[in-house]
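One protein chain is absent from this view; the other protein chains keep their places.
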Amino acid sequence: MIGGAAGSFIGPVHRMAAALEGKIELVCGAFSSIPAKSYKMGKELFLDDDRVYISYEEMIEKERKLPSEKRVDFISIVTPNYLHYPIAKTCLEAGFNIVCDKPLVNTIEEADELCRLTKKQNVLFAVTYCFSAYPLVKQARELVRKGILGNIQKIIVEYSTGWLLKAVEVNKMTQKDIWRMVPAKVGNSLCIGDIGVHAENLAYTIVGLEMEKLNAVTNSYIKGTRLDDEANILVKYQNGVRGIIICSVVAVGETENLVIRVYGNKASLEWHENFPEQLILKEPNGPEKIYKRDADYLEPIAKYNTRFPVGLPEGYVEAFANIYSNFANTLMARESGRDPSEFDLDFPNVFDGARGVYFISCALESAKSNQWVNMEFDPFKY
Amino acid sequence: MIGGAAGSFIGPVHRMAAALEGKIELVCGAFSSIPAKSYKMGKELFLDDDRVYISYEEMIEKERKLPSEKRVDFISIVTPNYLHYPIAKTCLEAGFNIVCDKPLVNTIEEADELCRLTKKQNVLFAVTYCFSAYPLVKQARELVRKGILGNIQKIIVEYSTGWLLKAVEVNKMTQKDIWRMVPAKVGNSLCIGDIGVHAENLAYTIVGLEMEKLNAVTNSYIKGTRLDDEANILVKYQNGVRGIIICSVVAVGETENLVIRVYGNKASLEWHENFPEQLILKEPNGPEKIYKRDADYLEPIAKYNTRFPVGLPEGYVEAFANIYSNFANTLMARESGRDPSEFDLDFPNVFDGARGVYFISCALESAKSNQWVNMEFDPFKY
Amino acid sequence: MIGGAAGSFIGPVHRMAAALEGKIELVCGAFSSIPAKSYKMGKELFLDDDRVYISYEEMIEKERKLPSEKRVDFISIVTPNYLHYPIAKTCLEAGFNIVCDKPLVNTIEEADELCRLTKKQNVLFAVTYCFSAYPLVKQARELVRKGILGNIQKIIVEYSTGWLLKAVEVNKMTQKDIWRMVPAKVGNSLCIGDIGVHAENLAYTIVGLEMEKLNAVTNSYIKGTRLDDEANILVKYQNGVRGIIICSVVAVGETENLVIRVYGNKASLEWHENFPEQLILKEPNGPEKIYKRDADYLEPIAKYNTRFPVGLPEGYVEAFANIYSNFANTLMARESGRDPSEFDLDFPNVFDGARGVYFISCALESAKSNQWVNMEFDPFKY
Partner (left out) sequence: MIGGAAGSFIGPVHRMAAALEGKIELVCGAFSSIPAKSYKMGKELFLDDDRVYISYEEMIEKERKLPSEKRVDFISIVTPNYLHYPIAKTCLEAGFNIVCDKPLVNTIEEADELCRLTKKQNVLFAVTYCFSAYPLVKQARELVRKGILGNIQKIIVEYSTGWLLKAVEVNKMTQKDIWRMVPAKVGNSLCIGDIGVHAENLAYTIVGLEMEKLNAVTNSYIKGTRLDDEANILVKYQNGVRGIIICSVVAVGETENLVIRVYGNKASLEWHENFPEQLILKEPNGPEKIYKRDADYLEPIAKYNTRFPVGLPEGYVEAFANIYSNFANTLMARESGRDPSEFDLDFPNVFDGARGVYFISCALESAKSNQWVNMEFDPFKY
């Protein structure tokens, strides 16, 4: 693990998600650029001191020289955004498999470079779009694929939360919050980069359509930041499908209110991340249907990504763990010379990460120019 | 009543709403331009034949000549849209008070003319934006007025329904449906004119801000219509407030899904027309609050517009009846020389109707030009 | 109408319900035993003074002598409970059709007598168990009849509300409340008689099973009353079906929380009176299904009892109006020599009212004796 020392929000999430199933063990880390902090975290995690490093360069350098049975199998990158690119690049060049948090990187050029390197090095690269890994999101995708919704017409995704305004108003900005308001660390987007990309990836996961054009309005309600803390984005997808993406970190009172609705000409579906155990299907000529997680009637790939019977609620950590678990299974298959199963290959990868970076860039350009802007992402070009 | 013969959807709604409290009696009508249909409806409603008319012109002509104690006190217009203007104009010129369905009329010029005439004739003119008359919508407005939400930042209103696509797909177009697809009858908008204006008025009722600019995308998924069956509209309100209005009559599976959320910098609120007995207030530092209809803690004007204890659900007809009841109370006050109370004056009027017409016009212009368009409505100009 | 002067809760409900569809006209009344109050109410309702009476005896006496085209078609009894019996008996003996509020009467003997008289006089007698008249309750009954639930195993009904404790605690006892605590007026039960019978009738309506034995615990939390303000009742129905009826008027914070769940061996269903537009069906091998009011897929008798498209919410007054409307249709059919339709005959009648009286009596006896008590009601004995 690179990053994730005391004060990190996402570091412990990755560790819990990785630990849940007992098949991944944390063996080394460069948790902070401050040596004492890194060693302290290593001690808390019961690591040997000689596997705790004081920089990512040192870690990659030393780990690559270890014998393969001792060497780390993959590296999780959980630093602030601006470090994703140099670390991932170094990891890739050293041939390591990667799990990286989102957004992947800050520029289209960086995204392209990581895509190319991943292909070239033939390593595994997961991006932790955790919300797309919920079992009922996979069920939703299968319902779309099977044509239950008919021709898709419209996608509405919203991810509203009030955390930033709350943190500002009640004067409780902590380390976890502050870096997200500093362009040098977070990149050129606050809200779209932090949560807009989750909305974008959720829609892509379920519907599988590329965006063609965006028309975005961004706002900056928080005083003192020039970054977007809210965005409302009209989207034109392939095939004439229309979309709306709404995201905000200043929506007072909302708590990670991520909702997607997809409308076809035969049926529509709705899923709320706050109530992830239910997927709603609405058809014009029958009762509304509530699909439950872990039900017998779910598609096999949805059931594959659950652990407990419905009614014993799963949530965020299990979704996150699905990425780690599938990634690890794929890795183990490759390392033992087997083909990984289609189910295990089902995790967001570097190309999904790159798509998000294009989306951020395109939305910001539209907001600046007050016009529709083309989105030029092509996953097949690498 | 003008309009509302057999086959009409909204006619019986007006009649039930007017009858609910026992203070309004239907005494005459021109229910259809087909005499036999009009007389048949009159008979069903237990009217005397001499108060059933075969045209609105005849009705207005004859009723105005009746002695005042026998003459109708006000006229309800429940015809297809294209007739609202000539009928309302004739009524106004004859000095009659009016209750008219929405959208008020089809053009800005017509709207302006009705506003001017209403002022000149000094009559009462209600427009039945029924959703704005729910008691908890009034409560929401009072919470905004009292500053509970702080400075308003964002308004999201959605009114999605799938009725038209369903009617088309399952081949069940009835008289109630068909005229809405015919520009000569419905005007130049299908979806925005039918339900978008409800969303617009709901936001205005609660927040009281005028729109400054619109950026709309409209679509026509139904084959064979050139009218909008869906619209996604970005809005810039006064004071830098941002808005999104989403409306659709092709959202398969949705059943009058009208939802408004208003975000301030101190709190946000949320109301669903499908669950109208609950108003949700979200504050950053306390539990979410669910206001219930008819609770002791509601604002007096909200309680004034309820009938039964919460738990004995009220709905659409009671909201509709609130307009009729307040309108009738205002009328009775005026006729007996009293000042009507502020509570009774609280119904949507001709200026609200005109605002809706400007909104439709402006949204369509934006959709055509693919640009932001200014909305020039000024209620004080008449 | 007998009863229902100023201060009455249920009187205006009956009037609104009867007025809703425009086919019932209030023509006479004995609204109060205080002449001035009765005349005042008559004036408010635009009645002629000569059809306002100062006692029910006077009204029945004078109305029966009117020529049939002028005479009232049926009489609504909306007085406090203790008057139901003498009024209904007098009406029956005079040959009038009746709509009576619940509970029907205070003793088994009175109930038996009204059942016998109704049969003998061959008149119509409706009892306003309004909650059983919701369209989705009728849908639930049809699902049970069609065997969708398989063999019924268990019924759970709860009707909890906090109105009385609230009224007591905040010192706001009004006329509407006080008589319910006085045995001479309300009878020997407060909670079971007021709302327990609604729960009992709701279960009977849906499942159609008679109770065989009851085991009840009652409590009296309100100081100064010896009447039950809460009851928890174990039930053994016919066919080995088990039941639980929970009712309370001291459940602080609850607002008419009436919920029924029925479990069969193939599926179960659930309906909340607070959210009456949804009926939930749970099957072991498929998604949960939400039936909506007014959907095309509903049973015809359920659709027959709705007015507006789902999404335009109906509620309490419409359910109440269903009883009046069906009753009136049956009456008109009989008066014109036609057989009333099965749909129109679908309203709770005097035998349902009697069943409720037996239920109250049996539950009180069990609570007193601390034992299981047999319920001896037999609708076929009259």
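Each chain carries a letter (A, B and C) given by its place in the written order, and its residues are counted from 1.
Keep this in mind: a residue touches a chain if its C-beta (ideal position, glycine included) is under 8 Å from a C-beta of that chain, and two chains touch if they have at least 3 such contacts.
Bear in mind that the values here come from a model prediction, so they are computed numbers and not experimental data.
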item	value
Touch criterion as defined above, residue of C:5, C:267 or C:319 at the omitted chain	C:267
Residue in contact with the excluded chain [from A:38, A:79 or A:257]	A:257
Touch criterion as defined above, residue of B:272, B:289 or B:303 at the omitted chain	B:289
Per the touch definition above, residue among C:6, C:178 or C:252 touching the missing chain	C:252
Residue of C:29, C:162, C:196 or C:311 in touch with the missing chain, whole complex considered	C:162
Chain not shown, touching residues in subunit B	281, 285-292, 295-297
Touch residues of subunit C, complete complex, unshown partner	153-154, 156, 162, 165-166, 169-170, 215, 217, 219, 221, 230, 232, 234, 242, 244, 246, 248, 250-254, 263-268, 281-285, 288, 370, 372
Contact set of subunit A toward the excluded chain (per top definition)	12-13, 15-16, 19-22, 25-26, 45-46, 161, 163, 170, 254-258, 273-277, 292, 296, 307-318
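We adopt the following convention: only the chains that are shown with their structure count from here on.
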item	value
Identity of the chain that, by mean CA position, is farthest from subunit C	A
Magnitude of the superposing rotation for subunit A and subunit B (Cα, nearest 5°)	180
Where subunit A and subunit B are represented by their mean Cα positions, the distance between them in whole Å	43
Distance between chain centroids, defined by C-alpha means - subunit B, subunit C (Å)	35
Of all residues in subunit A, the ones touching two or more other chains	281, 285, 288
